[in-house]
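Let's turn to chain A:
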Amino acid sequence: MLKFLKKVGDYAGEAVQAAKYIGQGLSVTFDHMQRRPVTVQYPYEKLIPSERYRGRIHFEYDKCIACEVCVRVCPINLPVVDYDFNKATKKKELKSYSIDFGVCIFCGNCVEFCPTNCLSMTEEYELASYDRHDLNFDSVALGRMPYKVTDDPMVTPLRELAYLPKGEMDPHGVPDGERRAGRRPEEILEELEGAQPHS
Partner candidate 1 sequence: MQLEYFLTIAAALFCIGIFGLVTSRNAIRVLMSIELMLNAVNLNLMAFSNYLDPAGVRGQVFTVFVITIAAAEAAVGLAIVLSIYRNRDTIDMEQFNLLKW
Partner candidate 2 sequence: MTSGIDLQGSFIRALIDLGLSPGVAKAIWIPLPLLLMLIGATIGVLVVVWLERKISAAAQQRVGPEFAGPLGTLQPVADGVKLLFKEDIIPASTDPWLFTIGPALVVIPVFLSYLIVPFGQNLNITNLGLGIFLWIALSSIAPIGLLMSGYSSNNKYSLLGGLRAAAQSISYEIPLALAVLAVVMMSNSLSTVDIVNQQTGYGILGWNLWRQPLGFLIFWIAALAECERLPFDLPEAEEELVAGYQTEYAGMRFALFYLGSYVNLTLSALLVAVLYLGGWEFPISIDWLTGLAGLDPATPWLQIITAALGILTVLFKTYLLVFLAVLLRWTVPRVRIDQLLDLGWKFLLPVALANLLLTAGLKITFPAFFGG
């Protein structure tokens, strides 16, 4: 009997505990309601990608020496490099170059390893198309200059949280020239150089 009563008591205790936890959860949810919404009204407003953003890859045809390093460092050997070997000059001549962005994982290895810097990351991320074969960019498509969010007259560019001025939480209505919080990369670089002038 006593054992049974203890069981009932334990069960009731657990029920109360559960109710307490649900109450705590409710208070957390309720607390979220007074936070600032993080919504970006996408087609009308766009976030400015950061400097290191790894978007669509830009390719400069004339710089390429068809060394195929990009293919070797690519995790899936994605870039397609087509060249002829010119016997006279003993150099490879690039015929075509393409990357399929439906398969690319945007790891940036090819950009990192390219000996002539003919590959670079852009801040372009809107690659949607009606046909997945359109995602296979040839050297012409890869060579197009990326569009910039800040240049589009239809779009209100918004700064990301890390790029807002000090104390500012809402990207709306922040003037363009306003300085971001913290030091800029070039300032850090300058400081470093100033600290070690001999190296």
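Quick notes
Basically, contacts are C-beta pairs under 8 Å (C-beta built on N, C-alpha and C of every residue); 3 or more make two chains touch, one makes a residue touch a chain; residues count from 1.
A quick word on the picks: all candidates are chains of the complex that A comes from, given by their letters.
These figures come from a predicted structure and were not determined experimentally.
For chain A in this complex, the touching partner among the options 1 or 2 is candidate 2. Residues 15, 22, 25-26, 28-30, 32-33, 35-39, 41 of chain A are the ones that touch candidate 2 when the two sit in their complex.
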